[in-house]
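Every protein chain of the complex appears in place save one, which is left out.
Order of writing sets the chain letters: A, B and C. Residues in each chain are counted from 1.
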Amino acid sequence: MAKFKSVGVLTGGGDCPGLNAVIRSVARACFSHGIRVWGVRNGFGGLVENDIVELADKDISGILPRGGTILGTTNRDNPFSYAVPHEGGYVYKDMSQQALTNLRTRGIEALVVIGGDGSLRIANEFDQLGLPVVSVPKTIDNDIPRTERTFGFDTAVACASEALDRLHTTAESHHRVMLLEVMGRYAGWIAFYSGMAGGADVILIPEVPYKIEAVVAAIKARRAQGKLFSLVVVAEGAYPVGGEMTVARIVENSPEKVRLGGVGDKLAHELEELTGFESRCTVLGHLQRGGSPTAYDRILSTRYGVAAVDALVAGKTGTMVALQKNSIVTVPIRDIAGQPSNVPLEALHVGRAIGVCFGDEV
Amino acid sequence: MAKFKSVGVLTGGGDCPGLNAVIRSVARACFSHGIRVWGVRNGFGGLVENDIVELADKDISGILPRGGTILGTTNRDNPFSYAVPHEGGYVYKDMSQQALTNLRTRGIEALVVIGGDGSLRIANEFDQLGLPVVSVPKTIDNDIPRTERTFGFDTAVACASEALDRLHTTAESHHRVMLLEVMGRYAGWIAFYSGMAGGADVILIPEVPYKIEAVVAAIKARRAQGKLFSLVVVAEGAYPVGGEMTVARIVENSPEKVRLGGVGDKLAHELEELTGFESRCTVLGHLQRGGSPTAYDRILSTRYGVAAVDALVAGKTGTMVALQKNSIVTVPIRDIAGQPSNVPLEALHVGRAIGVCFGDEV
Amino acid sequence: MAKFKSVGVLTGGGDCPGLNAVIRSVARACFSHGIRVWGVRNGFGGLVENDIVELADKDISGILPRGGTILGTTNRDNPFSYAVPHEGGYVYKDMSQQALTNLRTRGIEALVVIGGDGSLRIANEFDQLGLPVVSVPKTIDNDIPRTERTFGFDTAVACASEALDRLHTTAESHHRVMLLEVMGRYAGWIAFYSGMAGGADVILIPEVPYKIEAVVAAIKARRAQGKLFSLVVVAEGAYPVGGEMTVARIVENSPEKVRLGGVGDKLAHELEELTGFESRCTVLGHLQRGGSPTAYDRILSTRYGVAAVDALVAGKTGTMVALQKNSIVTVPIRDIAGQPSNVPLEALHVGRAIGVCFGDEV
Partner (left out) sequence: MAKFKSVGVLTGGGDCPGLNAVIRSVARACFSHGIRVWGVRNGFGGLVENDIVELADKDISGILPRGGTILGTTNRDNPFSYAVPHEGGYVYKDMSQQALTNLRTRGIEALVVIGGDGSLRIANEFDQLGLPVVSVPKTIDNDIPRTERTFGFDTAVACASEALDRLHTTAESHHRVMLLEVMGRYAGWIAFYSGMAGGADVILIPEVPYKIEAVVAAIKARRAQGKLFSLVVVAEGAYPVGGEMTVARIVENSPEKVRLGGVGDKLAHELEELTGFESRCTVLGHLQRGGSPTAYDRILSTRYGVAAVDALVAGKTGTMVALQKNSIVTVPIRDIAGQPSNVPLEALHVGRAIGVCFGDEV
């Protein structure tokens, strides 16, 4: 049994409800083992910049229900390719040894990394360098491989589902087609789950390239039955058969510059043209990233935090804690392939059975 | 005391939380007077199309908390200039006599019109033709003159305020400037109220053309104090000094075609350029129009509905019920000028006193 | 593959968020198989009283987000021992053949029973009589054996967790011990989950008889650390070591007369005496049974409804649909023993690890 005296914790990547709940859980679980806990501020950048503070019990008191992260975060900095000012611009340098030194100076022997895809890659590199690391899978998109659920997802689904409830009344009163664009560049988890929870008639996800004529047919079939409105949920990464994942590609090359929101607006315009029915799109955007986590996410976050410390103490480092068959397990970080975890096509059965259109069948 | 045997009720214009609460209240108050109630479907169009059904107690049972309107609505049809199919297109005809005939046939002697600006104008025309009308001021924008409050406004403010709570955590964790664009083409009520409730640092409204350098200065001043994020609420009708109310003008000429959402995105881009801080905009859009009304709006809606029937019974027709100095009164419809009711500049004092920037002072 | 032409659906037992979502899902899944669907009203009583109506698409439209059940329910009537008026009182008769006749008359060949413990027993008896039955596990208490999750539970936990958030602020401001009594006569699922989600310091459940001195010690230890308040969640069936499950026993003999709410009030009084700190109890009561289901419960309910129809169509009758290892399966109804499913003691580890007191260790 590995016994650490001091452990660091950091949050990387985009905002996600439950970050504070994990931090609290990691800290409390460490305290109960007599382990000191250090908070690295502003993601991996804080490792390089030596922005590391010890966390006391009072620092984590009352943070369970709060959105955001008390440690700050960023989705930019990578110590292995770190932007260093140079001649009025930047050069990218490997600052990982500096990061390790900053930890060592404080006696910090291991790191809990709470983050998504990008953070996991960096965590793996540090683990290879000999720093024991355990990761916690964080993303509202639920697309991290080898775990059934990431924390933050349930809250994002709840937010999108509540948005659909709101749009429903307007759609029904105005006999409109109302679209909701939700996050999901590579995987349609939020669209699928919120669509099912919000009673969407059409759900479009990247896993199923859509035929516009299938969507039009579904909307017209409802009209024919006397249902004068339709609700459509569209993942930002959804694209038509023969089209391309435009958003995703742009993103790959230039992560910060992508103009989200285009997919749904474009589709609303198209559907209005093709059906003759008023169509309006709302882009949920950052609303689904923030705010207080649901009860479900607070519990999952707390379980993950405890499991991460359990893994550290048990010497199971180089791992990510994960939910498999509803149990918490650990999986090697290096096994988490680059491919995002997609909605399995057989899962759509529950939607098809109640008449939801996924855009693939006319 | 005028005594009607049968009264019609209709809902016109955009969706607005509380419509059903008013319908229920009007119907119940009529029932208690022994007056029969008829629901006109889909706004003023239903008058022309003769889509009018009697409402029984069971029809209005359970609708108090529901968003939307059981009667349907539209923001297009005007009986005094009604689109009639003609040679593959449309011609606009005065169908008001047809509307009156449809009412008369059923013995409907008076009308309660629940609607906004446009509906009030039509209501006034019918009143001039001798049909007793009482109106209920409906708009989430709170910009109808001579009433302190329209129903639906409190719910819209609550929705925008909750959105700000969500954006707050992301702004703070990411050290970002987060913008929220809310409705308000001519008046900044939603922006002002939700900004105050959500702790916005900057609030931009059509009543106060903004100087971009004042906004930049406010954001930079916060940085200088160690506050690494800022929350900005911007009404869709806000515009810079020397600029013009672009959105509003386009709207005037072509109400259905306006592309909303531009103001906030453009401003986010500008602020990122000028401050160097990451800036992101979320457009709240239709979310602020739908959903279950707040307790406040349910009560106000119920009060308005009862007051409308009281006015009918008292023979105070040709009026709009209104809230003045926190009491319900009636005002002549014809006195409700075309100018929207704006946020009075002295009301901004409460914001200035706690350091909110309205964009006019550097 | 069994092919039914007509299927009945009924809801039995107490109110539970998600009932309407299951009804909608069952009906829609039947429609897509070309099966007619009949709603039995007011639980098993409707079978005997012949209160059975065919459901059309419009009957189930819009009910997904609504609490309660459009079919009505009751937790009294059992066709196998049915209260029949007799000489000013009642005699209990077996009316099951009458029930079967009422179904047969309409050509209803199978039944979907959405209910808890009591309803499952009756469902099993009908299945033994040759009526194909599939059950859906319904209870906010999550204590039905052989399924990881019943629908309604997530909503109850969310409601209790939100209540704890509210009590938290008062506890903290007033330096009080605030208790929340939640449902759970035999099993502590709601208490455990909501306590973890709401940041409770002490969680008392029937699975772990508590020592009052352990609770007192936990509260005093917090004071000693400068934490002047404590949050306690107590299941209504919690009881002290050496005590007895008073509530549960009374309930067994006289299900309708039990006076809930006693456990928490008594404990608050006791803690105030023993700690000297102001202590107040709130009994959540019926609030945790009603209202709109969470997104999670809407999805689970929909999955269960589709699975029930899949089971019918596949001829897997005499079963209950269940969630095992996060997959939907079917289990024979007769295997669902009378014993409620309890919180496994090892699950408490996550709480102990972050310092929650379960009343068993001083």
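The rule we apply is simple: contacts are C-beta pairs under 8 Å (C-beta built on N, C-alpha and C of every residue); 3 or more make two chains touch, one makes a residue touch a chain.
Predicted model only: the values in this text are computed from it and were never measured.
**Student:** What are the shown chains that the omitted chain is in contact with?
**Tutor:** B, C
**Student:** Pick out which of B:Asp77, B:Asp154 or B:Glu181 touches the chain that's been left out of the picture.
**Tutor:** Only one listed residue reaches the unshown chain, and that is B:Asp154.
**Student:** Could you tell me which of C:Arg289, C:Arg303 or C:Lys316 touches the chain that is not displayed?
**Tutor:** Per the contact definition at the top, the residue touching the missing chain is C:Arg289.
**Student:** Decide which residue listed in B:Val309, B:Ala322 or B:Cys357 touches the omitted chain of the complex.
**Tutor:** The single option touching the absent chain is B:Val309.
**Student:** Taking the entire complex into account, which one of C:Lys138, C:Arg280 or C:Lys316 touches the absent chain?
**Tutor:** C:Arg280
**Student:** One chain is left out of this view; which of C:Val7, C:Leu47, C:Ile144 or C:Met178 touches it in the full complex?
**Tutor:** Residue touching the chain left out of view: C:Met178.
**Student:** Can you list, in ascending order, the subunit B residues touching the missing chain?
**Tutor:** Against the left-out chain, subunit B lists 24-25, 28-29, 31-32, 57-58, 61-62, 64-65, 148, 154, 157-158, 160-162, 165, 168, 172, 193-194, 196-199, 225-227, 294-296, 298-299, 302-303, 305-306, 309-310, 325-327, 349-350, 352-355.
**Student:** To test your reading of the contact rule: which positions on subunit C touch the chain that is missing from view?
**Tutor:** 11, 14-15, 19, 42, 66-69, 72-74, 159, 162-163, 165-170, 172-175, 178, 256, 261, 278, 280, 282-283, 285-287, 289-291
In this section, only the chains that are shown with their structure count from here on.
**Student:** What's the contact topology between the chains, one of line, ring, star, complete, other?
**Tutor:** Chain contacts: open path, no cycle.
**Student:** Identify the chain whose mean C-alpha position lies nearest to the mean of all protein C-alpha atoms shown.
**Tutor:** Per-chain C-alpha centroids compared to the overall one single out A.
**Student:** Tell me the rotation angle, 0 to 180 degrees, that brings the C-alpha atoms of subunit B onto subunit C, to the nearest 5.
**Tutor:** Rotating subunit B by 180 degrees superposes it on subunit C.
**Student:** Determine the centre-to-centre distance between subunit B and subunit C, using the mean Cα coordinates as centres, and give it in whole Å.
**Tutor:** Roughly 42 Å, centre to centre.
**Student:** Could you state the distance in Å from the CA-based centre of subunit A to that of subunit C?
**Tutor:** 31
**Student:** Quick one: which residues in subunit B touch 2 or more of the other chains?
**Tutor:** Touching at least two other chains: none.
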